[in-house]
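A single protein chain has been omitted from the complex, and every remaining protein chain is retained in its original position.
When the chains are written out, they are named A, B and C in that same order, and each has its own residue count from 1.
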Amino acid sequence: MSNSSSPAQARITSVEMRNIVKRFPGVLANYNVNFDVKAGEVHALLGENGAGKSTLMRQLYGLYKPDEGQILVDGKELVFNSPADAIRSGIGMIHQHFMLVPTLTVTENVALGLSSTREPMLDLDLVEKRVLELSKLYGLKVDPTAYIWQLSVGEQQRVEIIKALYRNAGIIILDEPTAVLTPQEVNDLFAILKKITAQGHGFIFISHKLHEVMAICDRVTVLRDGQMIGTRSTEGITRDDLVKMMVGRDVKPLPLQDHPEGEVRIKVAGLRAMGDRDAETLRGVDLEIRSGEILGIAGVSGNGQRELAQCLTGLRRASAGTILLDGEDITHMPLLQRMSAGQAYIPEERMQDGAIREFSVQENLFLRDHSAPENTHGIFLNFKRMEQRTREVVKEYSVKTPTIETPIKNLSGGNIQKLILARELSRQPKFLIAAQPTRGVDIGATEYIHQKLLEQRDSGTAILLISEDLDETRSLSDRIAVMFEGKIVGIVKRNQATVEQIGLMMAGVSMAEAMK
Amino acid sequence: MSQDTVVKNESSQPNKEKPKWDELLLKTSMPFLAMFTALLIGAVVLLLLQVNPFEAYAAIFVGVFGSVSGLTQSLVKATPLLMVGLGICIAFRASVINIGAEGQIILGALGATSWALAFKEWPAWALIPSTLVVSFLAGSVWGFIPGYLKARFKVNEILSTVMLNAIALQLMNMLVRGPLIDQAGVAAGTYLAQSEKLPETSWLARLIPQSLLNTGTFIAIGMAILVYIFLWRTTIGFRIRAVGLNPDASRYSGINVPFYQALSLTLAGGFAGLAGAIEVMGVHHRLLEGITSGYGFSGIVAALFGGLHPLGLIPASWLFGSLLVGADKMQRAVQVPSALIDVLLGLVVLFVVGSAYLSKKWAANRLSNSKKANGAQS
Amino acid sequence: MEQVLSQAVLVGIITSAIRLATPYIFASIGEAFSQTSGVVNLGVDGIMLVGAFMAYYVVLKTGNVWFAVLAAMLVGIAMGLLMSFISVSMRAEQGISGIGLYMLGLGLSSLLFKVLVGSVQTIEGFKPLDIPFLADIPVIGEIFFKNSLPVYVAFLLIPAAWWFLEKTTWGLKIRAVGQNPAAADSLGVDVIKVRYFAVTFGAVLASLAGASLSTALVNLFQENLTAGLGFIAVALVYFGGWKPVGILVGALLFSTVNAFQLWMQVLGVDIPSDVAVMLPYLLTIVALVAVTSRIRPPAALNKPFDRGEN
Partner (left out) sequence: GTAAPAAPAEEAAKPLRVAVVMPSATTDMAFSQSMYSALVAVQKEMGGEAKMEIKYSENMFKVPDAAAALRDYASQGFDIVIGHGSQYGASIEEIAKDFPETVFAWGTDVNTFGLPNVYAYTAAAQEGGYVNGVMAAMVSQSKQIGVTGPVEVGDAKTYIDGFVQGVASVDPSITVNKTWTGSFSDVALMTEAAKTHIAAGADVLTGSSQSVVGSIGAAKENGAVMWFGTQSDQASLADKLVVASQVYDWSAMIKQIIANKAEGKLGGETFVLQLKNDGLKITFNAGYNLPAEVKAAAEAAIEGIKSGAITVEP
């Protein structure tokens, strides 16, 4: 690319949004929001699910056009008709769902949309050189020749950052960048952000995790219900203050409680399985979960957690080993049968795997159990009973929906997650697998989901919790199993190990050594 | 969740039920508007051909709606469209595109013909239902093949069904000139590519004298209702729809996705096969070349007109059938080249599919405008 | 049976296959552009018909094949823009709009033929063009270097399309837009524009496919000249895994089997002609079963792009 291969070019130093109003059909997503960010600072944007954070940022990046209000770059008012305009003005954005083309290489992803020095031919060699330069300058380690599908989530994020820097972005928006990262990756990211900020870039940082905001941000702006609550400096502000601004009340972390353990519910021995790319990713996993116990799995993503969950649910074939549920061998039992045997599953990708957007609340609630005897008359669905049950569940789990016929694509993300939770918990499972149950979910909803999981535990369910949020794992789990390269490195009781010790084990250090 | 969030959600969630009525009106009137626009362009073509468009379009209207024969003809045409369309609907709901109805119609017609000729002496009450079942099975074989290839080998169904259409055509050519050929034609030295006449006991009763309208039309309407019940009231239908909307979530819910995709194609084939049987048993009383009449393709269009809904398909296939009949009438009345019919139909299809987005967008805009006032006050 | 295997027959089969493959290559490469950008265009056959007619008509009236090529390209552009407008701007269900386009093309070409020409007349289209020196090589020259210009162009199209898609900035954009339009959009790539381009370019090639048929291979036009060839061309794109070389293999396979069956009939080999005619279709399906599991379609294929803002 010609323009930014000359790094000498001036970079923008401030962006300001004034009195932004944005409406969607039936939703006032932003109302009179004022927001600004300067070079050298990290400015946090906080708010519950649906508060309007992403919408505000999409306007800054030219994806949406504001209904009212102005955008000023270095004090000059500009109108963005498309991301191309925003990019040209020096703004970059990294979306929560990465905007990468998996079938292209890192270099090709960076070069996409740029003009080449050798039009019409690509100048991928030049781009690659510059990518390597940037990666050295900011400590962003990536292999430019790798295909995106080969990269870990953290690496993909680094590609996104390089993409923005390559385009000489002065101000970069990060929409929930840490939601998908492991604690290590979060630390790496923060180090990178500090380095880049020091070199005169500014960041907008969206997150639901307040300690992250406190750790890395200079200022914070809170949105609630599309409206601006205020902008504060992070100096001298507490977590509780922020919660109050966001939610309008206090939300306290759950008190940790021990509880009596029951029988062994689930017993996994010597479990092995192949991954998606024809390599063995589960390499002999042994674990036990008792009734009334939450076992948390900690580990850097890609160490077999996904495959473990899939083997347990029956979505992936185990190549060796056994899984016993209440003593019964279910290793090769199809998913459907396992469900009737009392297994439940909250999948990691809730919109992709957990629910059907076009289906109604009721249909989604019976996605798994629609053929259970009580829901059918022969091959016909028993609508009366399903309707009645839906009403009960929606009420019990306070799922906010206009009607039970409403397609869930019209529900907020938090409510969809509650619906999935309701679906899985309301069948009173013996064994529940919960993968990333609160990813991208705001504080209030997170609190609610945690509370429900604990209630379920207390009622005797064995729960396997897979979460990349180590705080969540530590605060909910009775025991924590650390996974590394397809094996369990060690299992510790709650409070038995420090974050650092778990972190060491996640890096592959043996339990004995880590606990020293 | 807390009390506050509940309140918040309530205020930001629009009540989706209220605008339903005008949305529906917009949705239903839009295709007609689009059709009107297409015919307007058609009028220009007619003018270029030195034909008075009013006269031409009046011929369509009067031709179809002005006489019993016009009405019955449109119903005769609508019947196979409806039947094929039902199959397309089922497949589409499972997110499978069935381009193979042409071949499936042929198989159904072949099955019906062979069966009815083989069991000539059976009484009507046994022969008719069994022939229908055989044709359904024959058609479903032609749907099962691409279904199985998709499920087992991930072979794209567009490709395999296109190929199977060609194969079915040759199969019919072969049979209708070989084992199934009308011996009368051989005796007379004409060697016509058609089968012997079916026994009268296999004919579907004609309903109105001097017309081809037969009980097949009722069978098709009955099937439409059955398919509706099947898709929306049964567990299998539920799974088919789930698979079509989100295969991942379906898999995560224990639904065997490839199986239901294959099943939907198999059923689609069966319905197309029935269409073939009705053509043979109700209209021609024998198998002859060109039996599909392109219904395999126009059935797709009819299914779309019907919003891929079995019940919507009933009026839609009738409308589309009327259009086809009317266009023929127009051709005869003003003696324009028959190719003009394809031009008009092509325009109508393009405009109607293109208009769906506009109506969606307008509906959304109306909603947004009506909420603007509310938003500003809050 | 030894006659079947003789060199003359093999040469004959390959020569026929190369000719027969020509329109498929044009049309399939065009469709590959469209599909790589995420748009399934089932209207190829209709575009081919209009292109075939226009080229034919221009040769009939002017005798100039170059004007004919130009005319075919122009109508290709028109048909491509129409398809783009309906499928990309109006976000229509692509399978259906393609069928609409097919009907329009079928009707339009027949109507124009009827009104402007009337009855079948042959024309002097592209003449066989012997490549100097190369044409004199025994066997090879006979097979490859004594064809008409469109045949050469079709085969040159394979590396050209590969180069364009893999090596140019526009090719990169087309690939990206077909895989993840939102990502391309977020980098300032105009998804709509890229798709318009790919669909229209594909339509131009489809139109040229029709022109190659009417002005080089059969030198005439009649109603429904293509006889569904365009649908096979679409199928070949899936077969070829959206790669020019794969498409070449598919087109050659299909046409070789077709040429083979014609030769078998001519040589009086005792197979029913219907079975012979079925052969290419059957074989394509069988071959597909072998290759298909490794092929992944563009992720955004058949998915209209909408930024989500109203």
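Assume a contact is a pair of C-beta atoms (placed from the backbone, for glycine too) under 8 Å apart; a residue touches a chain by one contact, two chains touch by 3 or more.
As the structure is a computational prediction, the values presented were derived from the model and not from experiment.
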{"item": "Touched by the hidden chain, restricted to displayed chains", "value": "B, C"}
{"item": "Sole residue of B:Ala38, B:Val51 or B:Leu180 that reaches the chain not shown, by the stated touch rule", "value": "B:Val51"}
{"item": "Contact partner of the left-out chain, one of C:Ile25, C:Val59, C:Met73 or C:Leu262", "value": "C:Leu262"}
{"item": "Among B:Gly147, B:Gly312, B:Pro337 or B:Gly354, residue touching the chain not depicted", "value": "B:Pro337"}
{"item": "Where the unshown chain meets chain B, residue by residue", "value": "49, 51, 69, 73, 76-77, 169-170, 173, 177, 184-185, 188-194, 197, 210, 212, 283-286, 288-290, 293-294, 324-325, 328-329, 331-332, 334-339"}
{"item": "Interface residues of chain C (partner: the chain not displayed)", "value": "8-9, 12, 15-16, 19-20, 23, 110, 114, 118-122, 213, 217-220, 222-229, 258-259, 262-263, 265-268, 273-274, 277"}
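By definition in this document, only the chains that are shown with their structure count from here on.
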{"item": "Selected pair, greater C-beta contact count between A-C and B-C", "value": "B-C"}
{"item": "Centroid distance [mean C-alpha coordinates] between chain C and chain A, Å", "value": "45"}
{"item": "Mean-CA-position distance for chain C and chain B (Å)", "value": "28"}
{"item": "Two or more partner chains touched - positions in chain C", "value": "310"}
{"item": "Multi-partner residues of chain A (each touching 2 or more other chains)", "value": "24-25"}
{"item": "Touching residues (chain side chain A, partner chain B) in the complex", "value": "23-28, 31, 48, 50, 224-226, 247-249, 251, 313-315, 334-336, 339, 345, 347, 349, 352-359, 363, 367-368, 370-371, 376, 379-381, 383, 398, 400-403, 406, 410-412, 414-415, 418, 444-445, 448"}
{"item": "Residue numbers on chain A that touch chain C, as the complex places them", "value": "24-25, 61, 63-65, 82-88, 93, 95, 98-104, 108-109, 111-116, 119-122, 163"}
{"item": "Chain B to chain C touching residues, read off their complex", "value": "45, 49, 97, 99, 149, 153-156, 158-160, 162-164, 166-167, 170-171, 173-174, 297, 300-301, 304, 337-350, 353-358, 361, 364-365, 368"}
